[in-house]
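All protein chains but one are shown at their positions in the complex.
Here is chain A:
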Amino acid sequence: MLHGSLLSGAVAMLLLSGAAWADTLADVAGRYAIAPSSAISFSVGQVGGGGISGKFPKFSGTIELDPGNIGRSRVTFTLAPGSVTTGEARVEKFLRSDAVFDAAAYPSITFRSIRVTQLDSSTAAIDGILAARGKSRQERFTATLVKYDGRNVTFHVVGDVLRSPYGMDVGTPIYSNVVKFDMIVQGRKF
């Protein structure tokens, strides 16, 4: 009994200290290539609840975290909309078609950061230009550092993107105009 409580006390101490010593954005500064192990997940809500969710398995990009000044960091990201998966072949065909991505004519969607703003020790807002289907617009994503092992870094990145500015608002208002991105972005130092 006594042993048990001593032990759990020690575990709690460890966990607390772990949290206190968590890496900050400055600690993980460096240049990273976005790894294929990342998960670029999105969802679009529908009227009455539920919706469509899926992933883009084909993508590439870089993260450059400036050691002296997080604000001077840069992110570039490219994904292949044609690679979209949703678990339903007809939905994927529709998304690739000229009704939505028009992946044949516009095979990539790109994001290029223009400003990175540190929000707290492990979180930053990334403003950048998203280019999709021939249209460009400024969007914001929020990245939170979740893991770092000296070589590999993991961020949880979220952001809401409107479909209408890109001419992809087919199906509204049955399907929301808002695409919610909820991504795990893993970088490998290079």
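The definition used in the following text is that contacts are C-beta pairs under 8 Å (C-beta built on N, C-alpha and C of every residue); 3 or more make two chains touch, one makes a residue touch a chain; residues count from 1.
Simple rule for what comes next: contacts and distances are computed from a predicted model.
Name of the non-displayed chain as stated in its UniProt record, restricted to "NADH dehydrogenase, FAD-containing subunit", "Cytochrome B", "Cell division topological specificity factor" or "ABC-type polar-amino-acid transporter": "Cytochrome B". Contact with the chain not shown here comes from a single listed residue; of A:A26, A:I70, A:V91 or A:V146, that residue is A:V91.
Of the residues in chain A, those that touch the hidden partner chain are 46-48, 50, 88, 90-91, 93-94, 97-99, 170-171, 173-174.
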